[in-house]
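Note that one protein chain is taken out, while the other chains of the complex remain in position.
For reference, chains read A and B in written order, and residue numbers begin at 1 within each chain.
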Amino acid sequence: MTVSTIKSRPIYPGLSPDLNARRNIIVCDKAGAAAVAELFSRAGSAFAERATIILADSLSATETQTLSRDLAPAAVEIQPTLADGIARLRQLLETAPMGLRLYAAGSEPLIGLVVQAGLDFSIDHLSIRTEHRGSLKRRVQCVHCKTFIEDVTTNPVKCTGCGLTLLVRDHYSRRLAAFQGVCIDAEVPGEVPPTEALYL
Amino acid sequence: MSGNLLRRVRVAEVERVANRIKRFRLVDADNAPLSEFSGGSHISVVMHAGDRLLRNPYSLMGAPSDTSSYQISVLNVEDSRGGSKFMHENVSVGTELEIGQPLNLFPPAKLAKKHVLVAGGIGITPFMSMMNELDGLHSDFELHYGVRSLEDGAYCKYLQSRYGSRVNIYRQDQGQLIPLERILGDQRLGTHMYVCGPKPMIDWSLQTAKLLGWPDENVHSEQFSAPPPGKQFLVKLARSGREVIVRGHQSILEALEENGVDAPFLCRGGACGQCETQVVACDGFIEHNDHFLTEPERVSGKKIMICMSRIQTGSITLDL
Partner (left out) sequence: MGLTFRNETFRDDFTYTNSPSNIRRFPFPFVEDQYRYSVNIEPHTPGPKGSPFEYHFDVDEHYVSEMRDRAMVLAADPLRCQALPHMMTAQWDMLELLMTSLARDYPEHFTLHRDGSAWHWINRPLGIDQKFTFLDASTLPYQPMEFIGRQVQGDFSIQDQRDNQLWMDAGIITSQADWSLDFDVGMNFFEWHGPVPLAHEAGVFERALKFLLNLQIGKPVRRLNWTMTINPRLDTSPENYHKWASDRMTVTPENVGKKVHLRVEMQGLFRLPRSNAILFSIRGYLMSFEQIVTVPKWGRRLPRVLASLPPELVEYKSLGRYRDMALAYLAPYDDGAPTSPGGGPD
């Protein structure tokens, strides 16, 4: 098994506005915020006024100020971590009506977790508008012990659960919001290729 | 592997259920059990109307779990190509017909949290089995059914007595219109809308949903349209070298069948994709009437769905 071009690997076409949506929920990180600002400049302020932005990242006071200004007139909620951001998203979806449009911009783990939350609320993944910005880091599931390994930047990577050295495949599960990691030295234990920082 | 497994059935009951609408109950000719089906399915009915061979699709209306009989409703269309007129005038209790196996191109979305069904006139038929299924699964649904009058709308009383407040009927003769904007404007996340009826109604419903910010993935429609008529033209078959004339009120598929040419098909409504055929050459303008080919495929002129589409005039050479 080697890394290859695999059809399950998601494609992120870039943000485009649904001007008809009566409410927009946008989840982004610091890098994704730039894509959101560009979206607003294309779509106009009436669109932005209908938007709630969940900005899930650790920000300095200056960054908070700058980004809130850049993303006005949308309501910007800042959440310190991605997990907090997703929890807040799920809370908003709980009571949301049809006519809502969901957007995600930033790292792949962020997009993946937004899409996964959407699925739990019967939002088709194709109706979620996504744009990848910033880090190439990945969320990986160890196929052997099922542990999720967050913020993976190298291939291979050591499983934080069972300790096996995993090849990160391009095979991706939306349900799990993760790429698949498979033991790389199963045939000859210890025969491991050099670690490459592929996903910085 | 062309076509659909055929089964011989006998008409066990015919009932006039509304103006110009008859309900037919079909049983297996040898009284064998029929296969179960899923909500939203249809069958094609084969008719030998004079010298013409017709196969019209009709939604199955009974309970999906009822294997003793199938029920269909047929509206006698004024501008009929002959199929519905044949069913109304030539088919009675005891008549034997051939039908295909149930096929479902209009299933309820299994992941939906709620289903909003929008029907116009005879477009009620696919929802009959769909509601039966959804009700059995305790799924949340509501029906909005527009009729010209209570005399023109089939099954109004039955539906209201069976499903109560989940059924909403709108009478055109009393100036009632389906308040779709209000209905779609107040639905929980994860709701899907389904619409079946005349084309303008479908277009209006899809547009209303779009303007209210409903994602395309949450709206579904089904329209049974006969192949639109046109002028006579010539079909040349590249493999066999034969030539077949398609008359104005025929589809290419019907003309091929009339001439004993075996071509693939399934739904005969331009939706399933089974009859996709390669165009070798064409000196006329192709009128694509299907719902299957993508825009780039249409523009390329290399493919045609022979159950629905035709050319304006001239001749077309097909890879058959």
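Throughout what follows, a residue touches a chain if its C-beta (ideal position, glycine included) is under 8 Å from a C-beta of that chain, and two chains touch if they have at least 3 such contacts.
These numbers were taken from a predicted model, which means no experiment stands behind them.
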item	value
Omitted-chain contact residue, chosen from B:F37, B:F86 or B:Y155	B:F37
Option from B:V93, B:L137 or B:V299 whose C-beta touches the chain left out	B:L137
Residue of A:A75, A:C183 or A:L198 in touch with the missing chain, whole complex considered	A:C183
For chain B, residues in touch with the removed chain	1, 4-5, 35-38, 41, 64-65, 101-104, 107, 109-111, 137, 217, 266, 272-274
In chain A, positions touching the absent partner	1-2, 4, 6-9, 124, 141, 143-144, 146, 164, 169-176, 180, 182-183, 186-189
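We adopt the following convention: only the chains that are shown with their structure count from here on.
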item	value
Chain A-chain B separation of Cα centroids, rounded to whole Å	41
Residues of chain A that touch chain B when the two form their complex	18, 20-23, 93, 96-101, 121-124, 126-127
List of chain B residues in touch with chain A within their complex	111-113, 184-191, 210-218
